[in-house]
Structures are given as C-alpha cells and as structure tokens.
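For this depiction, one protein chain was excluded, whereas all remaining protein chains were kept in their positions.
Coming up: chain A.
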Amino acid sequence: MRLKNVIALLLSFCFTVGILAGCGGNQGDSQQEDQGHQAQKTGTDKKAILVVSFGTSYNDTRKACIESVENKIKDTFQDYEIKRAFTSEIIIKKLKERDNLVIDNPDQALQKLKDEGFTQIVVQPLHIIPGVEYDEVRAVVAKYENEFDNIVLGRPILYSKGGEDIPDDYTIAVEAFKQQLPELTDDTAVVLMGHGTHHPANAAYVCLQSVLDDMGLAVYVGTVEGYPSLDNVKKRLKNNQIKNVILMPYMLVAGDHAQNDMAGDEEDSWKTQLKEDGYVVDVYLHGLGENPAYQDIYVQHVQDAIAAGESH
C-alpha cells in the first residue's frame, strides 16, 4: 500500500509537471491522453452499485435491514444506479413464487448491467465476514472482470484489523455497535449471536471478541454454526457472575436465526437455554442493518472500493 501510494504520488507529480511544462516524455503523453479520455467519458459513463446480501423472505426485515442500507448508498452516490442481488437461491425462489417479486442473483444482476451498457461497477456485499458467500461473490466479480471498464468489490464489515493507511474494521465495527448498546450494569451482559462457519474466516468472530474485551465491554460473541459456541459464552457468563443477559443478533437481518434459534420458545433456543440456567433474558430483535452506524460502514466501504478502483 505504501509503495502504491508512492507510485501514485510520483505519477501525479509527473503528470502535473507534464501539464505545467506543456511537454514531457512518452509516459506523460499517454497519461494525459488517458485522463482526457476519462474526462470525456464521465458524462456518458453508466455507473452502478450492486448491493449483494444473502436475502430474507421477511418483507419487514428486508425493508428495515436491507433497503435501509441500499437507500443510504443511493443517497450518497447519486450518480450511480443502485441494484440489488441476493445470494440465496431458496429465498429468490420463494419471493418469486409467493410475492411475484423477482430478485437476481449476483451473476444475473451483473449480466443485466452489462446488457444495459453499464461500464463502472461497484459490488458491495452486505456480509459480516469474508466467508463462503463472500468468496462466491468474489468469484462472480472475477468472472466479469473483463466485461466492464471497471468492476470493484467492496469489503464486508469485519475484514482487516488495520495497519498503516488501512482502516481497522474491527474497531470501527465495535464503535458502531456501541450505538445499539444500552448502559450495562455490573451483572448484565450482551450476548451476540453471529452466524459462524467452517470457513477460516470464522476467526473474525474471535477477533471481534478480542476487540470487545480490549474496550472493556461486557459483550460476548457466540455463533450458531461456528466457534465460539453458546457453551463458550456460558462459561464467560458464569465466570463474570452475570445475572441478566441481553441477546442480540450479530447479523445483517433479524431473520429466522434471530427469531427462532436466538429468541424462540423451543428448548434449544439460546433464550430458553440461558433461562434454564437461571439468567434473566431480554432479546433485542433488530439486525445490524437497522443500525445507522452500520449503514454508514457499508457506505464507507463503497467509497473505499470506488477509491481503490480509481487508483488502478
């Protein structure tokens, strides 16, 4: 990144000198030509942002957690067309059959954008971690690499722990999460339900826990299908002598997992399991997509993707 910046700086220096001097070498000329071409095209360039999520069949959740993010992106990037795609074929099929609502998968959406003559594409997934689905979106983007003048992929919520010139996604995510965090008394903790996966990116949840710990927050991360599990969380609750638990989904939408696995009335729901251990349990049934600070993170990730695309 540092090297890239230096090169960019040098190039722009060369370029500026070239213009100022009214002369220059071959490199300066071609750069000038490119830039001129670019400027000429701006007026006719068709630009689109494809917002990709797993999807949800719940109409209210879709409005609150997905459309809200799409709308914020739309408001921020007004010279872009905003399109939607879902990765879940089951949900796409269900919405088609039930509500006659047609939603594309990422491949179909990109093909349509190509057919409609779009040239500049940003694909922004609304995923939390760079797991299996993110890999799939990345593969589709790679497939269309030569089909557009420019196509870039935005990053999910939890991506890099940061470095020089690289944003610390985890700290940003925790700061944004504080917006939905009530004031916690000594014997109260928030338990997050993440999705979890066998994919190596599952480590993101552990890193998130570590950052929460660094900030001294009584927030414990558990996952439905990965590590840490609810059993790991229970140990933390016990060790910290917690009596009250607030359950929150650490997912884009408060869909089936949140409604059933987290807050449901059956024996194996997290709410029931924690109550059986004697905890007083409250549930917060709102997806991260409803939190304006998380919406802002996605907007920033689109911005970063555009910037990365321009520096190419």
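Quick notes on this structure:
Definition applied: a contact is a pair of C-beta atoms (placed from the backbone, for glycine too) under 8 Å apart; a residue touches a chain by one contact, two chains touch by 3 or more; residues count from 1.
Just so we're on the same page, contacts and distances are computed from a predicted model.
The unshown chain of the complex is recorded in UniProt as "ABC-type Fe3+-hydroxamate transport system, periplasmic component", chosen from "Branched-chain amino acid ABC transporter permease", "ABC-type Fe3+-hydroxamate transport system, periplasmic component", "Succinate dehydrogenase/fumarate reductase iron-sulfur subunit" or "FAD-dependent oxidoreductase". Contact with the chain not shown here comes from a single listed residue; of A:165, A:183 or A:267, that residue is A:267.
Residue A:97 is the one among A:79, A:97 or A:115 that touches the chain not shown. Residue-level contact of chain A with the missing chain is found at 57-60, 94, 97-98, 243-244, 259, 265-268, 272-273, 275-276, 278, 280-282.
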